[in-house]
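Note that one protein chain is taken out, while the other chains of the complex remain in position.
And now, subunit A:
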Amino acid sequence: MTSNPLLDATGVAKNYGAVAALRNASLSVLPGEVHALMGANGAGKSTLVKILTGAIPANAGRILIRGEARDIRSPAAARRAGLLPVYQEPSLIPDLDVLSNLRLTSTPVEPFRAWVRELGIPDLDIRDTARDIPLAVLRVLDLARALAVEPDVLLLDEMTAALPANLAEKVLEVVRRQGDSGRAVIFISHRFVEISALCDRATVLRDGETVGVVDIVPGVEEKIVELMLGTRIVKTHVAARSAAQKAVPAPARPRLSVHNLRVGTKLNDVSFDLADGEVAGVVALEGQGQDELFAALAGSIRPSGGTIEVDGQPAKFSHPIDAIRAGLAYVPGDRAEALAMQRSVRENIALPFSAALRNWGPIAMRQERAKVVSAIERLQIDTRAQGEVQRLSGGNQQKVTIARWVAADTRTLLCFDPTRGIDVGTKQEIYKLLREVAGHGKSVLFYTSELEEVQRVCDRVIVIFGGRVVDIFPVEEADEPALMRAAYGLPRGAKADIGILADPHCSSPESASSSASTSPGATP
């Protein structure tokens, strides 16, 4: 490839006060390539993307677009230069309908519609208010909106995170075709499967510096991990758990017992037990009622039927405080939902301590400090920027949300996709922590959108489809293809090829969607 780079950034640096988010980052993207941008949490990926798209100014560095030096001062300037981002968070204005949102950015409507259909959503009504559209679809709409203006360089930040497999597949297909048409895509992802299937080259960041640019060839994953982690972490595969680490064999009374739970129209009939010392996984495609299940167990919404029993006692939760008193604590996947971003790490961790009316008085500062420090140490939170949680990296923020309940010594954790969009190293630490928590006789209910996590963390897997429990696996049988089939509502033992995870080289979305719609549990 001898052509000049479309985008060439060198020596980019950015400081937040005393903390350097980027020291010396560079990124060069050729026409026609899909370029992966990789790095552990806090390596500076998000910062670099924000600088390239004009969301924040750099302190130093040079950015060339088609060989011309450009000073990108605002998102609008980046847009004019042909650089368009799709961020991790949906960017449509919730109170406007889709059409008005398109007009705001003067996006042509017809190409947008064509892209939306292309991306696997045939029945979108562009008069729908953005607030009423499910998260996964919103992200696809963001992508379609960006594609519709035909940008030279498209920046995708964790585009496939939290997308159900069938949508993710379509997205990947479209991204690949962007590269074919001479445009370029910068692709940020933590999923190696996608990167190896999609990207031509990868730039790896570590601690705010570009540490390598590699061609994506088979077997390059090891090298990328090495680059990302530097010399700090050895290989990170978790060995199969020994029998000693396994859950205590079925105690007489389950810690948590759910019978025929129903919530609105989404959750129809869910029953399961959770024992002390157990990590139970919950696997489901997007929007199968798992959000409602967790919200009901956390006391955020009231179930419309069924019972929840805690330690054999029937429980009715009308506020999260009731669930917390019963020892059930909810860790949301969206960090912004759980953290007071402008407050310190310490205050965030100690927040539940002050919740009850009787704890409104003077705080025993020394005691609190001891608890907080021990939780910080257990989770190895990087506290360099602890004055405000919003300055921590995503992975560290996620750790704070968990540390809060570790410090409170909660008996049962309800973790909803706690590893969404965070780096490999932090994920490992969270897996380890959840096992440790279970090892101390506590219990964890763990929803994950990444199937490979199941075998690393869980003792048992509960698969939910269409608001019902369709299967409960022991972990030994819960390999990714089996889980995928179950998540699509197929009975165990059936052998149908479905989706990218079963076979990355054979894309068969038709079979996936048809098998989903013909399966017995598909009717809502």
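Convention: contacts are C-beta pairs under 8 Å (C-beta built on N, C-alpha and C of every residue); 3 or more make two chains touch, one makes a residue touch a chain; residues count from 1.
In this section, contacts and distances are computed from a predicted model.
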As a check of understanding, state which of "DNA 3'-5' helicase II", "Ribose transport system permease protein", "Tripartite-type tricarboxylate transporter receptor subunit TctC" or "Cytochrome C" is the UniProt name of the chain not shown. "Ribose transport system permease protein"
Which residue of A:Ile56, A:Val193 or A:Val214 touches the chain not shown here: A:Ile56
Residue of A:Leu52, A:Val86, A:Leu297 or A:Ala338 in touch with the missing chain, whole complex considered: A:Ala338
Can you name the residues of subunit A that touch the chain not displayed here? 16-18, 56, 298, 300, 319-321, 324-325, 330, 332, 336-343, 347, 350-357, 359-363, 365, 404
